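Below is the structure I would like to discuss, written out as structure tokens.
Here the complex is missing one protein chain, while the rest keep their positions.
By written order: A, B, C, D and E. Residues from 1 in each chain.
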Amino acid sequence: MRSDGRRNDEMRLIKITTDYIRYPEGSVLIEFGETKVICNASVTDGVPPFLKGSGTGWVTAEYSMLPRATHTRNVREAQKGKLSGRTQEISRLIGRSLRSVVDMTKLGERTVVIDCDVIQADGGTRTASISGGFVALYLAFERLVESGEMEENPINDFVAAVSVGLVNDEVVLDLNYEEDSAATVDMNVVATSNGEIIEIQGTGEERPFDRKLLDKMLDTAFIGIKNIISAQKEALKK
Amino acid sequence: MRSDGRRNDEMRLIKITTDYIRYPEGSVLIEFGETKVICNASVTDGVPPFLKGSGTGWVTAEYSMLPRATHTRNVREAQKGKLSGRTQEISRLIGRSLRSVVDMTKLGERTVVIDCDVIQADGGTRTASISGGFVALYLAFERLVESGEMEENPINDFVAAVSVGLVNDEVVLDLNYEEDSAATVDMNVVATSNGEIIEIQGTGEERPFDRKLLDKMLDTAFIGIKNIISAQKEALKK
Amino acid sequence: MRSDGRRNDEMRLIKITTDYIRYPEGSVLIEFGETKVICNASVTDGVPPFLKGSGTGWVTAEYSMLPRATHTRNVREAQKGKLSGRTQEISRLIGRSLRSVVDMTKLGERTVVIDCDVIQADGGTRTASISGGFVALYLAFERLVESGEMEENPINDFVAAVSVGLVNDEVVLDLNYEEDSAATVDMNVVATSNGEIIEIQGTGEERPFDRKLLDKMLDTAFIGIKNIISAQKEALKK
Amino acid sequence: MRSDGRRNDEMRLIKITTDYIRYPEGSVLIEFGETKVICNASVTDGVPPFLKGSGTGWVTAEYSMLPRATHTRNVREAQKGKLSGRTQEISRLIGRSLRSVVDMTKLGERTVVIDCDVIQADGGTRTASISGGFVALYLAFERLVESGEMEENPINDFVAAVSVGLVNDEVVLDLNYEEDSAATVDMNVVATSNGEIIEIQGTGEERPFDRKLLDKMLDTAFIGIKNIISAQKEALKK
Amino acid sequence: MRSDGRRNDEMRLIKITTDYIRYPEGSVLIEFGETKVICNASVTDGVPPFLKGSGTGWVTAEYSMLPRATHTRNVREAQKGKLSGRTQEISRLIGRSLRSVVDMTKLGERTVVIDCDVIQADGGTRTASISGGFVALYLAFERLVESGEMEENPINDFVAAVSVGLVNDEVVLDLNYEEDSAATVDMNVVATSNGEIIEIQGTGEERPFDRKLLDKMLDTAFIGIKNIISAQKEALKK
Partner (left out) sequence: MRSDGRRNDEMRLIKITTDYIRYPEGSVLIEFGETKVICNASVTDGVPPFLKGSGTGWVTAEYSMLPRATHTRNVREAQKGKLSGRTQEISRLIGRSLRSVVDMTKLGERTVVIDCDVIQADGGTRTASISGGFVALYLAFERLVESGEMEENPINDFVAAVSVGLVNDEVVLDLNYEEDSAATVDMNVVATSNGEIIEIQGTGEERPFDRKLLDKMLDTAFIGIKNIISAQKEALKK
């Protein structure tokens, strides 16, 4: 049994609060246990230069952490004057993941920015950001449809993300910070509702891993993906 | 009567949630109506170079807004690679205000950083930050006292801040965003529980103001200060 | 009596040299005792994006100090690659103060930048900058009127700024560096010729202050404001 | 057949020139067809702060492209004043991959920087960088062993990287630029000589992919990994 | 005799490899002994703002060194976030030198960027960059003429650059790194095929020099200029 009492293939409590912040077109507070991320979707007219006149839209994301989301305080990136490699890497991953389920032609020449601001970090902030960012994006599109600005919601599938890793030689799902620090193999999986992979990133810095373990980690990951998509659907029903 | 139904000298609903974030030494969510600010206090050993060996501590603050705390999205300062003048000005004001009530000798060679992150902005974000930052700071010190790391809480008075302004020729307290945009005179007052001023900043960019109006604005401001300090005391009782 | 022999409500010698630098539309060297600031006004056609097409103009300011304007050398902000919070705060204050007396419609779609470069600093550099910047601005407009580019000078009142503070429990006017370092309360007042306040900024970081002291400081400040405006008028007569 | 005449599971010509640059401890020019990367290993005494006193060393990497390595010229990152997210992501991947096969205790408190500078880019620059960086690192350690500064080479396995993707519904190995632009699924695999995975990164931004395809892509990738490791061994024999 | 066996007025082996990189309009690897620089010319339509509508073109240059082109590793400028004074100074010198022989009217509203990336540095990197950059520029123009995009090659003279210095009281040509470090007087000369000077930069930081020595250094420099221009002509014949 894991330190917080979960089974190896058990997610932490998933909580999705919609309309969390008042002004964004879509806003969500997503919680994976003690990990809490505010995901806000902002829609504006117009697209980046490389898409001008194409009739298609763009979705991008920005990830950030409050300085004291973590056990010890981190210096603000705005203070340092530059984004860390980690921040940019996660921002790019969120953007790529969400773009994969949006029909850019239906979106038209609009840009959506998904801001994922981690207010409390206990592992899995990037997977919570993708999973919550999806709901914020969905809500923003719903609002545009309701107001008649858009004919139909350009999202064509659900997308969720989860982490899986090897901790004490056990494959565990949705690692918290303590487990994440102890993991020898670490993987993030982004997938759709019918079990297709959008992104897979696995690292064995501490110890390489074979394909059998890869398979087992994927099996476990898909259990989590299913749980999260259920929670997303639940949240969107309201 | 004001657009949100308040009397001219009436504060918006003040709500202070303590222990809001799990990891900081002191953490508070403060709400002035729809304005919501997370205030986290982080205590570390050591002081900036100019205080080394002095036996006295330091308190500083950093203010920031989520990109979509406002009606339209603002570009992140970390993305632009620099802090705006407004951000630095407010950070300095918060730090100055909180330092004024801390006995730095009792604090010893420790540094406290107060992070004020606005998650929703409806006017008065700097006054909410000071008022909430005070509670976070107080809580952090309490924790140090409880754990025996500090002999007594080095705070020697309460401090709160409020805005007051001239809107449609009426002096109004605790302006929301709509009122703030329409104000011809705008003032922020930081004060202690016994009505002494720590900082006063008044601007009549649209129209200069005379001393009679200054007096009236101060009278009104002190009503707000009293209300906020009551709320702070209430929050700290729990 | 004060260390430099002045009465408590006495300004240092005010000296305003007009047409100090050859190329700007308006140029002034202002001296408050040993504090010396070059104030240059540069007028260009066009306005920032938020005013385009509005028919109104814009006035902004930039404050800076030579590295060795002070007792010890400061690293250049251009070297550090960023403006300090103090610099930005003062630049914003100067801009706000000068805008308050300009009729932007008469100015038309022009931008005026007031550069205030402190070449020697002995306290009161921001108040000297505002007071000297006003004269540079006035001169620039006069030149535009004389050349027929503008119908009338869009300035509708004089503006000056002065510091006042509590030093050794005495309220003193126009603090020099030594006094500024010893002050427990510190206030800057920007006001017009008829005694109306444009900006008031008072700080009691060392010790809060009551409204009686605030009143006494304001009384003293207005003596200084009058003196400076006399000096400005004298300088503009030539 | 592919546009350049290769079979689907065929690598481009791999060419590894050792001792390419005169001064680095280890230096290699690696070519995957028309992709050419200079990999230089620089060894210095000392480690980053978080390892000081630990007795263990550190390996890190920096990736960059000449402005005209590509079909059209890219603005230099040094000119823009910041590293792109892509550059940082690849640098981190190279570092992580090479660290996985180094016994940091044997390395001792030394830091190795692997600089991977792409002088010509035709797809697969990150996989060529890892594969060539490994040889540069190996050579640097050999030199330290030969000079008696190190007892034994701390590398405990070979590591190589290769790309694989879905182009026109065919799984192809080692994509060139043209194929990379047309790929709907794109994967990079970093692995050891005995077929264990160090890092796997697969993206289906254009179209999600199922586990069957993932398996096929992995099969193909491992053919490439074997070829590259043969070429590495060949190069190191000389 | 010099440490590498050369006579005082003897150049190191000059080697110019044309079409070194595949994609640029003009590309050259130039070697002055162990100094190796990749010079790539990139032609784009359009000119900087100050030339728009003038009908004339622009040539500019950017110089850089790989981190390990030298005996010890240098931190990347992209990592530091700014270009060093040395880098900017050399980039400006290369641009100025090459512009001097281009008829900007014949070039038309096009911009050519010459990237000079030093992959191995053994003294004389700036003179090799100018000399190799010239060939890359010439080749780029030839290509435009061949493709019919330009009527005639706008280059109206050859240009080369060489260093000369006083080492152990001897005037020596084309200093390598060791000599450069020991030189008391150091001079770079940029000149045309008929012996006219485009740029002369001589420094006697260690010890001032008289005009007699200046003359002797110039005599020696022109021997080198002749040699380099021969090599340029040879390379362009192919």
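Before moving on, here are some points about what is shown:
Simple rule for what comes next: a residue touches a chain if its C-beta (ideal position, glycine included) is under 8 Å from a C-beta of that chain, and two chains touch if they have at least 3 such contacts.
As the structure is a prediction and not an experimental result, all values here were calculated from the model.
Seen in the complete assembly, the chain not on display touches C, E. Of the candidate positions C:D9, C:E77, C:E109 or C:D157, contact with the unshown chain belongs to C:E77. Residue E:I200 is the one among E:L51, E:I200, E:I223 or E:L236 that touches the chain missing from this view. If you put the hidden chain back, the residue from E:R2, E:R22, E:R96 or E:K226 that touches it is E:R96. The set of chain C residues touching the chain not shown comprises 21-24, 27, 34, 38, 40, 42, 44, 62, 64, 66-73, 76-79, 81-83, 87, 113, 115, 117, 119-120, 122.
Remark: the residues of chain E touching the chain excluded from display are 82-86, 88-89, 91-92, 96, 99-100, 157, 191-192, 195-206, 208-211, 214, 218.
Here is the rule we use: only the chains that are shown with their structure count from here on.
When chain C is laid over chain E using CA atoms, the rotation angle comes to 120 degrees (nearest 5).
Per-chain CA centroids place chain B at a distance of 59 Å from chain E.
Among all residues of chain C, those that touch two or more other chains are 81-82.
Taken together, the touching pairs link the chains end to end in a line with two free ends.
Of all possible chain pairs, the ones that touch are A-B, A-D, B-C, D-E.
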